[in-house]
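Left out: one protein chain. Kept in place: all the others.
Chain naming follows the written order as A, B, C, D and E, and within any one chain the residues start at number 1.
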Amino acid sequence: MSLFWIPILLLIGTLVPKATEKLGRNVCTAMTMFAPAASLAIIASFAPAIFAGDVITDYFEWIPAIGLTLSMRLNGLALLFAFLILGIGLLVIFYARYYLSAKEPVGRFYGFLILFMTAMLSIVLANNLLQLWMAWEITSISSFLLIGFWSSKSASRKGARMALTVTGAGGLALLAGFLLIGDIVGTYDIGVIVDSANTIRDHSLYPVVLVLVLIGAFTKSAQFPFHFWLPHAMAAPTPVSAYLHSATMVKAGIFLLALLYPVLAGTELWFLLVSLAGLMTFLLGAYVAMFKHDLKGVLAYSTISHLGLITLLLGLNTELAAVAALFHIMNHAVFKASLFMAAGIIDHETGTRDMRELSGLWRFMPYTATLTMVSALSMAGIPLFNGFLSKEMFFAETLEQAVFGSLSWMVPLLATVGGVLSVAYSLRFIKDVFFKGEPEALPKTPKEPPVFMMLPIALLAVLCILVGVFPGFMAGDLLAISASTLFPASSLPYYSLSIWHGLNIPLLMSVIAIVGGAVLYINRHPLYRFQFQFNNPDAKQIFEQAMQRLVKYAQQLHNGLDNESLQRYIGLLFLLVIAMTAPPLIMLKNAAGSLPLQSVNGIEITLAAILCIGAIATAILHKQRMTALIAISVVGLVVSITFARFSAPDLALTQLAVEIVTVILLMLALFFLPQKTSADSAPKRVVRDLSIAAVIGGIVATINYAIITRPFETISDFFVENSKTGGGGTNVVNVILVDFRGFDTMGEITVLGIAALGIFKLLTRIPLAMPSADDKGISWTKDIHPPILVMISQSLLPLALLVSAYIFVRGHNLPGGGFIAGLVTSVALIQQYIAHGVNWVTPRIPVNYQSVIAWGVLLAVLTGVGSWAFTKPFLTSWFDYFDIPFIGKTELASALVFDLGVYLTVVGATLLILANLGKLTTQHRPTMEEN
Amino acid sequence: MSLLSRLLPTPGRSAILLVIWLMLNVTVSLGHIIFGSVFAIAIPLLCAPLQISQPRIKKPLKALKYFFMVLGDVVVANVQVAILVLGPISRIKPGFVAVPLDIKEIRPITILASTVTMTPGTVTAELSKDKRYLYVHVLQMPDDEQEVIRFIKDRYESAIKEMFQC
Amino acid sequence: MLAFTLLCVGIMISIGLVLNLWRLLVGPDVVDRILALDTMFINSIALIMVYGIHKGTSLYFEAALLIAMLGFVSSVAFGKYILRGDIIE
Amino acid sequence: MMDHLPILPILVSLIGGLLLLLPPFAGIERYVNRRVAALFLCLLQIAVAIALMAKVIDAGPIMYAVGNWQAPFGIILYADSLAALLVLLTGFLGLASTLYSFAGTDREGHYFHPIMQFQLMGITGAFLTHDLFNLFVFFEVLLIASYVLLVHGGGKQRTQANVHYVILNLVGSAIFLIALGTLYGTTGTLNIADMSLKMSTLSEGEQVLAKVGGMMLLVVFGLKAAMLPLHFWLPNTYSAASAPVAALFAIMTKVGIYSIFRVFTVIFGEGAGALSNMVLPWVWPLAILTVIVGTIGVLASPNLRNIAANTVLISVGTLLMAFSIRSPEASGAAFYYALHSTLISAVLFMLADMIGQQRGKAFDRFVIAKKVTQPTLLGALFFVAAMVVVGLPPFSGFIGKVVVLQSAATGLDKALLWSTVLISTLLTIIALARAGTTLFWRHAGESANSEDESASVWQVVGVVLLLMASPIMAIFAGPITEYTAIAALQLHDIRLPVSVLQLQGGQQ
Amino acid sequence: MELLYSLCVGVMTFSGVFLCLRGRTFPVVMGLMMLGYAVNLFLFSTGRLSLDGAAILGKSETYADPLPQALVLTAIVIGFAMTAFAVILSMRARADLGNDFVDGKEPPGRPKQSVSRWSSKQ
Partner (left out) sequence: MNFWLELTVSVLLMIGGIFVLVGSIGLFRLKDAYTRLHAPTKATTVGLGGILLSSVIYMSHLQGYINIHALLITLFLVITAPVTAHILAKVAMHHKVKTMEPTQNEGLVDTAREQKSVDDDAGSSSDN
């Protein structure tokens, strides 16, 4: 059976709870337990092979490009963790069935829990670093959901966020570390990486890798200085705490240290970083646990402390220490899970977890008390319980190290101090809860929980004793094969798992710890007084404040950068242009190229002067809007004369027509805008804008000059040569527009059409107020449609239409074409609007402009599609000459149809815009009636 | 209504359009005459809804005569005004006059107003709402303003009246 | 002779344009500016025609024609704007 | 029809959009017809894109000479793996946005579906064309369509955002034309591949001019891509747009990025002699700054739409960093990342809308409001989307992030890229965790279970369609990364278009 | 001639850029128009300045480069569409936001604009 079945089974399992929720809680629980149980069975079925020294692997190529192979490996270490994850997981599920109240969404809870279990199991089974990292992150996320399960509580939300942030940060560092390892080794396959341990340790980036990986591991395992998130994760429902903080989540970091132990350990840096962090955590956790009144608080800090102990062991760089570490992982998981569940029961049955309120529960819940005491004694490291054995090994190992040189004696001393503290808080847990007088003023009357709720605890307590008494039998093999994976190159060192190793220093240390712990517990009050004079900083508050400060700074920075002012945006745009183009331009040695310069005459100078004066006048007079509009008309006029001057009659025509329509449009808009404005810019800003404008102007002029004075080769000759023969027209510009580059024109009329539709949208239901008088306060004349104007305009219309037809027809061979013709028609019709008004004209032109636009563009496009019938690409032109009686040789060209499309689009677009603009002041404002 | 009159409601206008088409294309080829005829027929039909019905010129020859008369006036007056403009400004004595109108329809009035404006020295400024007076700005006001009014009425308005037979 | 005449006429028209621009900028009333712009349209037609004669081509005829047509519409629109605010009400 | 594949994506949307303006699709009461037709068009577009992609996979890059005028004279469409991929992405996004709009957005004003089609036309055209001026035209098509789509639905915020967006882009278009003129004036051609051939033959002075032109193009593309400091328009614009529009806009920045990749690889890439990779000194730092500013924006965001908009910025910066590495590996990574980031940004905009409509006046702002009507549905969607967007496994974001990180070749690249991306990721996680907990876990009172607030089935379909792409992209990451790697190789092989277009310089 | 031409392009660009940097919609739209003129002249001239020879076959010996002319034509049309949109958009902004500032609000530190001239909404 493939190892892949395990995650697949579990993933399916995540959906089971939600699906079976409605069938009742018992069914749901049973169904939920199926997937983990089956997985456990699969793992167990592999166990004999593993114990025989085999390693089960399985892989599936997923993303070769990034070196991500889905690769599973079941070895001793994985087996140990898998048993813990699944075994304790099953117990927690069972326990949670009784723990959660009837109205809580158990389906969701179990779903998250199984998801978490899947991720955790995937970590330990992964044989690819990237794959491991994926699972690693999913544990962070699913634990976020579990911690925040009671989402309406502020503490839950904050605790969840903090856990996610800290472990998330660590996860990202870990990713960087893994990627570096991948770079160094060339693969993410853990087996290969373990084999390449020396390459990594000798690599110059080893310190970076180590630090990154350790940040990942330490954040997850709540090692100093990242330990602060863990106590606040206690906002989670107790089964979650029991699971996450005994066997799984926090152990993931430890697992990683163990997994990469063969690769990264053995150096001085490792020793320093890992053992110091472990030692600090060990002591700090134990010390703080002394002062916690909340049962789960004690357990949380105790967890931190024990994790520190394990880390310290792994950091010691001795083989036996590593074995001890693994042994303590097992033991801690067992007793801590049961303690959490016990705390849950006490909370459940009494309504409180505060040790100052709890006391004397022994009388009310003796079974629970017994089981809890077993686990608590194990936690304290009392002989005959499993915790004792690993702690004894720990003491022994602290004596073996010598890396701190002459200060090495500090380590066993501090270890003993930690031991003392452990005993003290364990004793307090037992004494303050179960003994010490009668319970007073509890929210509930205490009683024993349902038997089934005690069952998981009982099972674990029994394990504590069995391992404590028969360590070799119970755990020896598992420990051996898991420890052997830490030393792939060498065989396991000798160690003995037994209660009695004779009278030695570790035993002495144990005795000191127990006696000292008891003494400390009895005399704890002075210590309490000492401790409580400090203001206990609440990590949650600090963290939240830090986050809020972060957001505040971000907002300040954001607001500083972005003042929501277009002037700044455009200014920056221009400044960037300057910054990017000015340096290369400075490198231009000669602005002038090699082309001979053409002479100028007075007329040209005069026109240039008019152009420049017009342009500058527009800028200066922009506050007197009408005048500026007239000035810009002058500029437009001279520009079109310029086009004519430089042999571009088509451009001159187009420019002129566009210019007029635009100005009319601007006038229409100006009616609704302020006619004059007060100064809108400070002098300083004017100077700055002038400078920017001047530099941009200078740059553009320089480029322009440099270009037009240099000779160049262009593809244009082709167009001139093929215009008549290939495009059927002598006006090369027009042939380019409708044939060579007809595709551009198609896009261009599409733009025009869309713009018209968009303008119609903008005008729909526009809430505009009409000015009742002009800027001088003169009210409008009452002569809306001067009769003389009406008369002349109507006489002009046929003439204008004829001219427009003329311009259209000749466009292919002479200046003109559909676009200009369209604008001329439009202008002629606009003139009718100006003379007669919208109310008069609109009903007389019974045309849907929207359809005109659509048909126009469609005509152009269909002309292009027509070429498919001749198996030619889109827009391939067709033309031929026909001898028509009486008329003579006549050219028919597809381009003409294309151009007709252009014409229709232009007319439709212009009139859609203007007609609807005109309606604004009548009763027929554009509304939602059409389309 | 016959097909012809439906197709060609304004034959005069169509003819003018055809002539203009030929002028535009600088040709009298048959092809263009056919082509131009299509436009000359189609465009008036298309424009018909946008036309206000007005009296037509009944005497085209009178109109032609009127045209050349105005042309001559324009040239002469142009020279006078040019001298006025280039000479000392202080000599200029402008003024307004109100010309009472006999013609009532807007098309003849428009022609009169245009004539007044096109002949140098006078500009039509306004038409009273009841179309009874044409307000004219005169660049060089004679001592007797009736002179101007008489000139306009006798020389132009009467000719226009004949043209339109109104 | 013709070339010289063309240059002279061109310069005269240009001077005219400058005078128009002066009027356009100085005003004083909007009506003067519109009038100046309208005159500029007319001068431009003249200039383009002169240029056409100079080049011996009628390619620029349409440009002149369009200025005549469109200049009118533009001037009327300006005028209507001053009179009524909304030019196509 | 298969011969015309490269132009079909453009024509399908164009003709489709035009038909939607005509009977029997026009008219307010015929919205059902319009919807059916729009849906059909989107599906057709996707089918065409898939066919195009299949053909490109099969036969390598193909070109299409519009009007039968060969390069360098006519306008050439050039469909390589990259273009085909992006066209497919566009179609997919169009489909999701269209479906989403059926919930009612499409009836909030005129012309929604036609303009949507024109928008798609502009985008696909920009991806497919191999002509610089034609690129300008398609830019304008997509811009004008986006202006119109942006005001769809009306309201002050949209109008205001549009004013900024329109004016900035008009200035951008002016700069585009100057750049085009400069490049045409020095090289005498408009075809991208042809221009790349000319680039190495320029004299010293012409080189300077070409460089200036290229730099201006960078500004223009940078503006479209929202590269710092040209990004200011983006957050307000995207968060102002209606949800399906914002979702579609997610690909608009990619058009800018695509153009940067295309132009500065083919024209100003390795083959450009003295001008090769001239933009790198600018793009590298600006890319990093873009990520930083985007991240600051994410943290500072007062609402979910703003977060979504700022994640777009982050993805832009990330893509530009990948661009700056200038290896085919990095480009391939960028393409995968671009797919992923486009889709997920779109999802976020849609989700923000769905969440907002259930939270009353607070909409999607991070304040206590009433509980959403459908916490499980929206919560689950949001949760997955958040994981995707920050790049948490097992979704596409994780793979996207890893490929980009792996593409950093030198130590300095690694240090810059990794620290920028990873820190940005962390801060985004923080922001999204705050956002999610506020939106779903903090509320004042229970929701009044009103039916009309519930997410429409169309909205759900749209979002799920896009969101499903993420796990699918993850599951099939193997073949997809293989494809993007090929796309990158094709892009970096600057002789390839020259030979496909059968340009004269190619044979020499 | 070339110098004069470039100078004109430069001055128009200058004016356009300056107007684009104003704070109200109307001058900005005019700035865009002005910038459009400058850009069109610029693009046009990249085919070099040719005094004789419009690109009409048979009308002269040499021809001006027709390609930039065609490009400018397209650019003019697109510019027209865009300007039209921008114009109406600024109207819409005036209607929706109650002022004609590009930022939709009075810039800080300036006196309020009088609105007395405006009759009530129709």
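Throughout what follows, a residue touches a chain if its C-beta (ideal position, glycine included) is under 8 Å from a C-beta of that chain, and two chains touch if they have at least 3 such contacts.
In this text, all values refer to a predicted model and were calculated from it rather than measured experimentally.
K.L.:
Taking the complete complex into account, which shown chains does the hidden chain touch?
P.N.:
A, B, C
K.L.:
In the full complex, which of B:I33, B:L46, B:A63 or B:M118 touches the chain missing from this view?
P.N.:
Candidates B:I33, B:L46, B:A63 or B:M118; residue touching the omitted chain: B:M118.
K.L.:
Would you mind spotting which of A:L174, A:L566, A:I788 or A:A821 touches the chain that isn't drawn?
P.N.:
Here the residue in touch with the unshown chain is A:I788.
K.L.:
Residues of subunit B in contact with the chain that isn't shown?
P.N.:
Contact residues on subunit B toward the absent chain are 20, 23-26, 74-75, 78, 81-82, 85-86, 89, 92-98, 100, 113-114, 116-118, 120-121, 123-130, 132-133, 135, 137, 139, 141, 145-146.
K.L.:
Tell me, which residues in subunit A touch the chain that this view leaves out?
P.N.:
Contacting residues on subunit A, toward the hidden partner: 776, 778, 781-783, 786, 788-789, 792-793, 795-796, 799.
K.L.:
Would you write out the residues of subunit C that touch the absent chain, in ascending order?
P.N.:
Looking at subunit C, the ones touching the missing chain are residues 1-2, 5-6, 8-9, 12-13, 15-17, 19-20, 22-23, 29-32, 34-36, 38-39, 42-43, 45-46, 49-50, 52-53, 56, 58, 61, 64-65, 68-69, 72, 75-76, 79-80, 82-83.
Note that in this section only the chains that are shown with their structure count from here on.
K.L.:
Treat touching chains as neighbours: how many steps, at the fewest, connect subunit A to subunit B?
P.N.:
The least step count works out to 1.
K.L.:
By Cα centroids, which chain is closest to the centre of the whole protein?
P.N.:
Central chain: D.
K.L.:
Whole-Å distance, subunit D centre to subunit E centre, using C-alpha means?
P.N.:
Roughly 28 Å separates the two chain centres.
K.L.:
Using mean CA coordinates as chain centres, what's the subunit A-subunit D distance in Å?
P.N.:
Distance between chain centres: 16 Å.
K.L.:
Of all the residues in subunit E, which ones touch at least 2 other chains?
P.N.:
16, 20, 25, 28, 38, 40, 42, 45-47, 52, 54, 56, 67, 71, 74, 78-79, 81-83, 85, 89-90, 92, 96, 102-103
K.L.:
Note the residues in subunit C that touch 2 or more other chains, in rising order.
P.N.:
59
K.L.:
Kindly provide every pair of chains that touch.
P.N.:
Here the touching pairs of chains are A-B, A-C, A-D, A-E, C-E, D-E.
K.L.:
Can you name the residues of subunit C that touch subunit E in the complex?
P.N.:
It comes out as residues 55, 57, 59.
K.L.:
So in the complex, which bits of subunit B are touching subunit A?
P.N.:
These residues of subunit B touch subunit A: 13, 17, 20-21, 24-25, 29-31, 34-35, 39-40, 43-44, 46-47, 49-52, 54, 106-107, 109-110, 113-114, 124, 127, 129, 131.
K.L.:
Give the list of subunit E residues in touch with subunit A in this complex.
P.N.:
1-30, 33-34, 37-38, 40-42, 44-58, 63-67, 69-74, 76-85, 87-92, 94-96, 100-103, 107, 110-111, 113, 117-122
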